[in-house]
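Could you have a look at this structure, given as structure tokens, before my questions?
A single protein chain has been removed from this complex, and every other one stays in its place.
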Amino acid sequence: MRVDDLSVSFRAYAGLVKAVRGVSFHLDKGETLAIVGESGSGKSVTMKAILGILPKNGRIDSGSIIYDGQDLAKFTEQEFYQIRGKKISLVFQDPLSALNPIMIVGKQITEALTLSLGMSKERAKVRALELMNAVGIPDCETRFHQYPFQFSGGMRQRVVIAIALASDPEILICDEPTTALDVTIQARILELIKEIKAQRGLSIIFITHDLGVVANMADRIAVMYAGKIVEMGTSDDIFYRPVHPYTWALLSSIPDLDTKEALVSIPGTTPDMIHLPPGDAFSPRNKYAVALDFEREPPMFRVSDTHCAATWLLHPNAPKVEMPELLANRIRRNAEERIADER
Amino acid sequence: MLITLFIIVTIGFMVIRLMPGNTMYADDPDMSAAQIEVLRAKYHLDKPVPVQYVIFLRGLLLEGDWGTSISLYVGVPVWDVLKAKIPVSMYNNIVSLMISLPLGILSGVIAAIRKNTIVDYATSFAVVIFISVPSFIFATLLQYFAAFKWRLFPIIYDASATGAGKLHSLLLPILALSFSPIARVTRYLRAELAETINSDFMLLARTKGLTETQATLRHGIRNSLVPLANVVIPMFTHIMSGSLVIERIFSIPGMGGLMVSSINAPDYPLTLAILIFYSLVSLVTVLVVDLAYGVIDPRIRIGGRNIE
Partner (left out) sequence: MSKVYAPDDPQFADLGPERFVLTQLDDSILDAKFETKPIGFFKDAAIRFSKSRVSIIALIVIAIVLAMAIVGPNMNEYGYNDQNMDYINLPPKIPAFAKSGIFAGTRVLLNRRVDALGDTSRYPEGCIVHKSNYQVINGVELCDVTVDYYKYSGVDDDVYFMFGTDYLGRDLWTRVWRGARISLVIAFVSVILNSTIGLIYGSIAGYYGGSIDMVMMRITEIINAMPTVVVVTLFILYFGNGLLSIIMALVVQNWIGTARMIRAQFYRFKNSEYVLAARTLGVGDRTLMSRHILPNSIGPIITRTMVAIPSAIFTESFLAYIGLGIRAPESSIGVLLSEGQKVLMHYPEQTLFPALLISVLMIAFNMLSNGLRDAFDPTQRGA
């Protein structure tokens, strides 16, 4: 799948909100792509555009979403019906509100099978039990007939994953699947997603605001800010060789248990998406902003074959700026630990 | 619930017996003092009010004896009077409810799905009109135009009609009674469904491959019906009180007319029985709705046990 220069905007009470502004990325088969950004950075909107479930006041202004040779950006509701669930599926952020509170979970799983695949009820049930087993729900036969409120948070998320997997999709989009869960359960759900991916050869788009969560999940990472991708590269590129000041800031804000450093936060507030500042949207909060940042948006510059970033700091005429020392130290330490681990 | 009923019966009895100037038969010029004494003794009116109350309660609970009508239908047991009137009134009220629910749900769903279109605006406008204009105004309009001018329906209720004829002669009152409940259900369902449609589980239903229509039908509507039970109780009591007036306008021999004439007669045992009957019906409505909640919402049926 390939997303090209996608722009999405919303009509809101106060004006036009440009939620996504020219986002491009690609997703290879069997790959996990993480999209990281603060809330309001446009990551969820991008996913909704891919699935054609934008709210009624939102629309795709430009760009294309090429999947299997077709452009999803131009799909009608009818055509999306062939894609959703069967080719691309979504795992929601909050499993409690994503499940219908007054329908037994079994039926919520089989529904996708009987209604959109035309499977018989009996076969759908067998398949649903298989799925529930696969996502690690114990005592499936009993659980099949229970309601969502009888499930714990983690179990509910497993149900949501089972529903997403029901029609055997090729791409699974996980929209902050662990945010609403306890920390201990988070790890188990992440483990489950990794397992499922390996078993089924899924491609995964993993959306999160927490870089820590994707550290050992993602093959590639795209960092989004104010509706744009600001840096994209392999997991190693982002964690060990970040070049964009925003990525630096994000990485610095991950708590580190090994040292006694104070937690670093990103100063300032996210920009007003209706009246964006001229130039780079991050510049007002950017310690390393150059004069040009306030006039002109930086283009995507290539760092290596797998790595690119949108910052003027990469321009040959730019001053040589090193990442904050604190972060540099931390990265060095992590790298050493990893080498030690590998031995 | 039984306690509430007991309180209502008690207050009702006391209020009616302690009414200012309520010395039954005392001022009847046609009867001699001795006759009055006999009558008062017969209906236990010569005893203190608390004793009367105990006698009344014992009769009601043990023998189903609601007392005897003292002026409208002299000597006829109150229950026999009620027995003749209740079916007529309940027929109107229940048919009206049966019409209102599906029609209101249907138009509410349509308005919610077509939210912010001309259909929705037209529905909202009609809803305001039908909720605002009292049912007796509609009754008068219908009676004047549909019955009197165009002669499509009888002007007043035809007691001798049966089956389809009965429905035909009751259609106008039932219609007049139904406008406001239809509008209420419509307004409520539109709001509920419009909210449910935006919920995550509707989105999930679509991402797992259901069409928008399937998602709305299977997940949206059923879920928005759950809180509808909240409006059904006040709606039914509203219909019942509305029918007091409607019955008068169309001369339907039901509870409405009986209540008014029993108050004006005055025929206190009858009034008391009617009031108790209305309380009973509204309590039963509450009960039915509570039970319906259990059927429709598993969270209540299973008692909210949360298995962690």
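The chains carry the letters A and B, assigned in the order they are written, with residues numbered from 1 in each.
Quick note on the criterion: a contact is a pair of C-beta atoms (placed from the backbone, for glycine too) under 8 Å apart; a residue touches a chain by one contact, two chains touch by 3 or more.
Since this is a predicted model, take the numbers as computed values, not measurements.
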Contact partner of the left-out chain, one of B:Met90, B:Leu103, B:Ala146 or B:Leu283: B:Leu283
Contact footprint on chain B, counting only the chain that is left out: 1, 3-4, 7-8, 11-12, 15-16, 18-20, 115, 124, 128-129, 131-134, 136-137, 140-141, 143-144, 148, 155, 191, 194-195, 237, 240-242, 244-245, 248-249, 256, 259-260, 263-264, 271, 275, 278-279, 281-283, 286
Hidden partner chain, residues of chain A it touches: 2, 4-5, 22, 24, 26, 267-269, 284-292, 294, 299-302, 308, 312, 314-319, 321
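One rule holds for everything that comes next: only the chains that are shown with their structure count from here on.
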Chain A and chain B: spacing of chain centres that average the CA atoms, whole Å: 55
Of all residues in chain A, those that touch chain B in their complex: 51, 53, 55, 77, 81, 84-86, 89-90, 92, 94, 97-104, 111-112, 115-117, 146-147, 149-152, 160, 163-164, 166-167
Chain B to chain A touching residues, read off their complex: 198-201, 203-212, 214, 218-219, 222-223, 226, 296-299, 302, 304-308
